[in-house]
Each structure stands twice: as C-alpha cells, then as structure tokens.
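Only one protein chain is missing; all other protein chains are in place.
For chain A:
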Amino acid sequence: MSVLKTSLRNFFAHKGRMALSAIAVLLSVAFVSGTLVFTDTMNTTFDKLFASTASDVTVSPKGAAVDDETPQSGRPESFPASLVEQVRKVEGVQAAQGSVISTSVTVVDARNKNVGPTSGAPTIAVNWSPNELRSVEMASGHEPRGPTEVVVDGDTAEKHGLKLGDELRTISVAGDFTAKISGIVDFKVTNPGATVVYFQTATAQRELLGKEGLFTQITADAKPGVSDETLKSSIAASVGGGYKLQTAAEAADAGREDVAGFLDVMKYAMLGFAGIAFLVGIFLIVNTFSMLVAQRTREIGLMRAIGSSRRQVNRSVLIEALLLGLFGSVAGVAAGVGLAVGLMKLMSSIGMELSTDDLTVRWTTPAVGLVLGIVVTVLAAYIPARRAGKISPMAALRDAGTPADGRAGRIRGGIGLALTAAGAAALVAAARAEEAGPGSLWLGLGVLFSLLGFVVVGPLLAGGVVRALGVVVLRIFGPVGRMAERNALRNPRRTGATAAALMIGLALVAALSVVGSSMVASATDELDRSVGADFIVQSGTGQPIVPQAQAALEKAPGLDHVTEYRWVDATVTDPRGKAEKVGLAATEPSYVRDLRRETTAGTLTDAYGKGAMSVGSDYATEHAVKVGDVLTVAFKGGETAKLKVAAITADTGTVDNGAMYTNVTTLAEYLPADRMPQSLLLLASAKDGQETQAYQAMKDALAPYPQYKVSNQADYKEQLKDQVGQLLNIVYGLLALAIVVAILGVVNTLALSVVERTREIGLMRAIGLSRRQLRRMIRLESVVIALFGALLGLGLGMGWGTAAQKLLALEGLGVLEIPWPTILTVFIGSAFVGLFAALVPAFRAGRMNVLNAIASE
C-alpha cells in the first residue's frame, strides 16, 4: 500500500477530527480571499466610475484640489468662461464644455436633514450639461431648467425619501439657496456613495462660486483621429502653464490613486487580522496533528515494524496535512467570495453602495488563498510529522493506550525565559525611549519576543497557573474539579498550545483597550488642563464653517464670545533664509482664553497684534528664532508678509502642538477675500451662569446647518470616548476571527482528549460517575484552559499596552489608564468561552456507551 493511500485512508478515517482544523483553515483563507475580492470589487467599481465620467481631456486650475478634498476657503478654484471659448478653438477639439463642480456644499431637505452621505464620500454639486448623460440617465422628471430647480441622484433620493417637487437647500460659502427637485437621475455604473446634485449652469456659478461666468473645469473631446495625448499638448500650447491638463487615462489614474490609499489601508488592515487568525490557526493544526500522531503511536510503530521508513511515515502525515490544507483552502476561497458579498451588503447598509455586478474575482485570489492555506497547514504539521517519524517500531509492542504525560523540558524553559526576558527588556526600552522612531522598533521587538517567549514558556506556566486557578475555581467542585484540573495538567504542552492560541487574540484586545482608554484619559486630562472654552463647533466631515452659519451662531443669546480658528498653508522663511512649508492657525485674541498655552518667551496676546505671530518652541529651537525676529510668510494664494515673532509657545500636550498663531485680521491683509480660509472650528464661551441656555441657543441657531455640531466640554469628552470606543469595537470585531479560531482550538483539544480518554471515561462511568458529573468535569477542564489563556493574554496585553502608552507619551498620550472593567469582562467572558467550547465534547462524552468505552483500545 502506498504512502498516499495510507494517508488518504487515515485522513478520511479521521475526518471528524480533521473538521475543526479544516474550519480554522477555511476561516483564515476566507478572510484573506474575502478581503481580496472585496477590495478588487471596490477597485472595479471606482474604475468603472472614473471611466464613465472622464472625457478625453480635462482642464482645471493648477491649484485645484483633488475631487473630494474640500478647499479651506470653501470655494473651488475657478477661471473665466472665455477660457472655454479658447479651448474650443484649439485644433483637434471636437467639443469643449465648461463645468462647475464643488464639493464644498451641504444639501439638506425641508426638515433640515443632511442628505449627504454618512460614509465619508462627498456631496458633489455640478452644473447640468448634456455631457452628464454619459454617466447618468434621467429616471424621472427633467433636467434643471431654472434657478429654482435641482436634480438629485436616485440613490440619495431613495435613501432619504425624496420625490419630485421636494425642496432641497444647498449650503455653500456663497450662501444658502433653495430649489425644488425637478428630476431624479440614475447612475449607469455603481456610484459608491457620493450624493450628487445638478443645477442649471448659471445657477451653479452664482450659488457655488458666487459669480456668474466662472467655471472650475473644462472637458474637451477630440475630433476623430486625434489622440488624447495630442489634444492635451495642443490645448496646453493654447492655454499656457497655469492649468492642469489630464487625459481620460490620467484622470482615471488620478482618481484611482486617490481611492487607492484608502483601499490599501483597509486591505492591509484586514489582511493583518487574517494573518493573526492564521497564526492562531497554526496552533490548532499543530495540536491536532500532535494528538493524532500520539493516538496513532501503536499504528505507526506497526508500520515502522513492518518496514516503513521514517521518511514514509513523516511524509504520510504531511500528505494528510496537505489534504487538510487543500480542502480547507478550497472551501475557504468559496466562503471568501460569500464573505465579500456580505461585506458589500454591510457597506451598503452604512451608505456605501456596491453592486454584485462588479464582483471581481481575479485569478490571484484563489491562487493566494490556496497557496497560503496549504503552505501554512503543511508547515504547521511539520513538527508533529517529524515526531511521528521518530516513533520506534517498538511502540507497536508497547501497551500505549494513552501517550505518556508530556514533560516540558528544561531547554524549553530556558529558551522561553530568555525570549520573555528579551521581550520584557525591549518593552522597557520602548517605554523609556526618547524618540518615537527607535521606540516603536523596540516596541515591535518587545511584542514579538514576549509573545514567542510566552508561547514557548506557556506549557511550563500551565502547571503553576492551572493549580492556582484550581484553588480558586475548581476546588468548590470537589473531586470532579480536581479531576478536571489534573486532566488540564496531564499534557502541559497541549494545554499550553491551546491556551496560547486564545492568548494571542486576547493579548491584542487587552493591549488595544489599554491604549484606547489611555487615549481617552489623556485627551480628557488635556482638555481639563488647557481648554478654557465652554463650547466647540465643528463639522463631522471636515467642511469649513460657512459664514452664514457662523453669523447665526454669534446671534445666540448668552454668549460671551465666539473665536474663529482658520487654517492657512504658507511657506515660512526664517531670518537665515531657511524656508519651510507649514500651516498657520489664524485666530482671534480671545483664543488665548479658550486654549491655555504656556509660552517659553514673549506673551501670546502680543502675537495677535498687527504684523505679529507666534511660533512653537521646537520650530524656534530648530531655526534659532527668538522673540523679535521677523519671519517671511508667503501665504498660499495670497501675498507675502513680514511678521514679527511676538511669542514662543511651549510644545507640550496634544492640542495645537507646534502651532504658529497669527490674527485673522493680519491674514486678511495678505489674502484676497475669496481666498480667505473659512473657520475650521469655532470656540465659544457663555456668559457666567448662562452655560445651559447658551448651549441650547447655539444648538437652535445651528439647526438649519446639520453638518455642524456644537458640544460643550462634557459632551465633547463623551464623543471622544465614543469615537475611540467605536474604533476599538471595529478592531475587536476583526480580532473576533482570531478568537473564534482559538475557540475552535479549545473545542478540538477537548474533543480529541475525550476520544483519547475513552477508556478512562468508561471506567469512571462504570464506577459511578454520573453523566452530569462527567460533563461538568469536561466543562471545567475547558474553563480552566480558557482562563489560563486569558490570564496569559491579558497579562501580556497589558504589558504591551503600558509600554505603548509610555512610548506614545512622547506624542502626548501622557496618562496611563488600565480599563479594569474591560479586562475583567474579558477574563470572565473567557470562562464562558470555555463553557461554550466544551458543549459538544461534553455532550459526546456523556453519550458514550459505557461498555464500548471500557472495551475500546
């Protein structure tokens, strides 16, 4: 009988025992291939979108921001309509169309509800032209024909229940204006989520740009036979260097690049989590094969006795692993496609429309999934396979019903302790690091080594920790508890590996929860110390605050003052001629009360004087700038100013760290009115004793502007906490995959242990152990293994989190907070995980026929 045949028979004989390992492989592969399919599908969607909207050559002003970036001024860069005529006359141009596109708009319905996307996609306001029919078709109604008509996209209309005739109010820097819906258009390709509104050209110019006769973009189409490239150079020759020209291909590339960054972050983050699941899966596979080899010791001994070579035995185990990897991966790839579809549905529910028509499965996806699944499985099975090869033919003759209790070796302990010590040392080095760069390297090494150390040393710790847990948890269950404890301890390596799998996921949960709570605690602390303002107003989407909203707000009764905070890009040159591109905060003198800043020299109020500014201490040190020095500041889109340094702020804390301040009025001297940035946020304080009324009044004043949110300090802290909490929840959700695989590992270990201990169970049942007691014994063993893993994981994770916080203290994360409720919940939760994992193995053990169990070999 060939090796392959033996492997196949063994594999199918034990398919039940293989099932859980196969599920672990399946889950990990599914996550990888699901991620790939999902991101590829998103790419397809965006590619189709860009291809459908691009014309042969696009002309836009050089300084124009990319599509979804909103300019600080709230006004897109524009040029006069005469340029369109000029482009039209260029040789090779078939047609040229001027268009107005602005993403600095918010559209609300009659009940002041924002109809814009919540997913981070932009709201886009465009002038209607027949060109639009390339990407959309009129579903109902007609194009916008007058100044009071607007057309909206069908996805948005459906989501917000908009019908023809409904009123929409468009809010932009140029003002508010209301129009009735005259038509609804459907996209011909999938629109991943932007809200699009269309106006008549003159209306768009007037209401978005503030003036008729301006355009933000020209789309030109080539005559037949003229290539896009040729057309681009002809137009460039005509319009000169002040414009950005893109062919259709370049525009699509630029758009793709724009979303690629976001997609890549998402892709690699998800692949990272899949990697963690794989890592956990390795433990499961190693354990499974170790147990199968142990149970088959006599069988393998017999094979060796009748002449199988070591290599053949070794290979037969590896072939089984190969089959396992193959089955798991094939199913995993299929499940991955399903997962991707599920993710797309999920994204749709939070506002990102994706269509299964675009579902993209590239050949690389199954290839990557299969290779990864099979290679990882075979590698994981390598150690058990080698051990199988070492089984002597004598094993066939020995009465080896159960494998001897595995004694963890001294060498193992030495290596484990050395690794753990190295990890701890690296973590301490990270905590004490003076600079972020080397510090993060130490942190990475510390995490890696301490994890490896714990994995290696885990089986040795099992004895002590399980006994300690036994005293606390198990003793109350009497002899059943004692037997559970002994069972958990009888093979420390197996218990260690099973617990280690759970440890990994929980360590990450603990570490992130420590960092998250420290983040919230540090920010709260910082707010308490430095923020004097009662209220903060900002938009959730980074849209600057339009003047009409600010005006409405300032009218709210009970307010002491409102402080603007504008951000402007500039090139600052020090007295020695060294230039640096920076952002300046243009604000008002009341800002010094709203945000308390220490100064190392000068007085901050002086920085708001005419022709004055302040710099941060880091900048001052680096550029040897003192109070009284004059800096040359070239404002983007405006003139160059000479500003005197009146104060140097201490670069401590996280709020406005390193900011340069100047007065809004100073900025206004050097920037034309339409290039003035709008406030990014507003700070306000109430008159003494009127905080509550003022808060309500501000909320009322902002009701017509739902894109902005006003919060007092308490609410702001709460929001901060919620935001961090949400982020952590997403990460926990992704880590759940690794934890599920770890739970499968516990189930697997228990199931195989039950099989291995069939005779023992039979004996115990024969001498009077009841089913309930038997089930309880298995459950308790499971709980102890889970708690052991949780203890290691949480301990390790808190160590990581603390080291990370100490390191991040350099970035202002000054307060360490260990979220004990979370830690405790996870610990107790893992006991339930243990109970859950034991359900099926305990049930099966209880159902075992006593006689068969006694008789079984």
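Simple rule for what comes next: a contact is a pair of C-beta atoms (placed from the backbone, for glycine too) under 8 Å apart; a residue touches a chain by one contact, two chains touch by 3 or more; residues count from 1.
One rule holds for everything that comes next: contacts and distances are computed from a predicted model.
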For the chain that's not shown, choose its UniProt protein name out of "Transport permease protein", "Lactate utilization protein", "Cation:proton antiporter" or "ABC transporter ATP-binding protein".
"ABC transporter ATP-binding protein"
Touching the absent chain when the full complex is considered, from A:G241, A:G307, A:G437 or A:G768
A:G768
Which one touches the absent chain: A:R298, A:R412 or A:R486?
A:R486
Residues from chain A at the interface with the omitted partner, ascending:
399, 401-402, 404-405, 478-480, 482-483, 486-487, 489-490, 759-760, 763-771, 773, 850-851, 854
